[in-house]
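Worksheet: one structure, shown below.
One protein chain is absent from this view; the other protein chains keep their places.
Now for chain A:
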Amino acid sequence: MKKYYRDSVLAKKLIVGTVLCSSIITLLLTSFHLYTQYARDIDQLSQSEQIIRNSLLNSLSESVWDYDNKLIQLQLEGVLSQPYIEQTYLELKDGQTFRSGALEHDWTKTYVFPIVHEQKGKRRELGTLTVTADLHNIYQQLINSAALTLLFNAIKTFGVVIFMLFLIERLIGRHLLRIVSSLDKIDPEQSPASIELGRPAKHLPDDMDKLAEAINAMQQRIHDAHHARLIASQEKAELQERIINQNQQLAQLDRVFTMGEMATSLAHELNQPLASITGFADICKRLVSQDQINHEMVEKTLEKVSSEAIRASEIIRRTREFVRDRTPQRGAHHISPLVHESIAMLQDMANKNQVIINYQPQEKSAQIEVDKVQIEQVLINLIRNAIEALSPQANGCINISQEIEENMVLLHIADNGPGLADKVMQNLFKPFISTKESGMGVGLSICHSIIEAHGGQITVINQPNQGACFTIQLPTCHNEEISF
């Protein structure tokens, strides 16, 4: 309890406030009280003056007129009997003076009355009477009264403050301390510990009980909300992971589907090295069967057989890599080999549709941190779309160019086809919307999500009569920037 008073700012404020307020009120009331007392005294004084002026003065002037010195002295002493009048002094015109009483203090008030004798309408001034009132008693009384009032009030205030402090500590302070210490211990992860005020079971519930109840209820609500948010965020993370997984699966499906679409092209492409292997093997066989074996030629044809077999296996590797179920793996790649490989996979399709693909890689090359297969998937999707758009027309041409801008690689894939209709443009990157009879309609949507996942952007400009131009923006590797 002692500690409470020492530490509690509330208690200190209360003391200061109570003392200040009580002091001001006491001072005001005391001053009012003193003023009324003073006014009464002053009034009494002026009554004395009136009495002197109206009754005593006339008899005194008669005495003076009669030269009755004894009576004069008596009358002067009579004046002294008036309250607060301490000294009288009579000075006559003939130089005679009378004095009565003596002054003990400095605080005085002096009244001067002329002694006038009126006879048969003739006024004669006989002298002046000076009466001095002593105010010391008045003030002394006022001071005593003030001191007494203040003393009583101080004692009363002290008592009230002590009692109030006691009440506040009992009714509020100790409960507040308990609430504060319980609130300090709150951990949102733990289930909430409710605040107990430790009061006897049988008592009339007051504001503090309401406060404790409200805090307990709030704690419970906060805990519940926190718990719900925790669960929601966990669910969100799980959902996100599921979406990523599904996106990967969808991308994988798209690759398999694309490869399925390109199966005839693939067969044709693979047939090329097989055909040349067959041919070179035949040539070699004939060369060996000749009488004069041309070793140089034999070696050359065998070399061709090997290199063509490797070419075939490279096509198979590329295809397997493209359709294999895999988790994305990012690495630093130069952009041009990716473009070349993508074009290679589509070259046969382009040939079949009489479409020329031009690609001029820049000398200045930058590396990008990407998943190779995913980026190739994007390129293949875009180039394939372009080939399909160009297939009904002659002189179809796809121009692929690249730019390096600060820390971005820009790859433009432009065709000279009919361009994209406005309606198509609106839903271009949305999934399951396709303009083709075959196809899942996920191609461009997958391209979009792949490029976004790589921190890049895919945009399209449509120039009617000039064809569509897709632009892929990808950030360059950071380590590559330093080496530039």
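Just so we're on the same page, a contact is a pair of C-beta atoms (placed from the backbone, for glycine too) under 8 Å apart; a residue touches a chain by one contact, two chains touch by 3 or more; residues count from 1.
Here is the rule we go by: contacts and distances are computed from a predicted model.
One chain of the complex is hidden; its UniProt record names it "Response regulator", one of "Inner membrane protein YjiG", "Cellulase (Glycosyl hydrolase family 5)", "Response regulator" or "ABC-2 type transport system ATP-binding protein". When the full complex is taken into account, the listed residue touching the unshown chain is A:D348, out of A:E86, A:D348 or A:D371.
In the complete assembly, the contact with the undisplayed chain comes from A:Q272, out of A:Q141, A:Q272, A:S336 or A:S365. Checked against the full complex, the one of A:K304, A:R318, A:R384 or A:H454 touching the unshown chain is A:K304.
In the full complex, chain A contacts the hidden chain through residues 264, 267-268, 271-280, 282-283, 286, 301, 304, 307-308, 311, 347-348, 350-352, 354-357.
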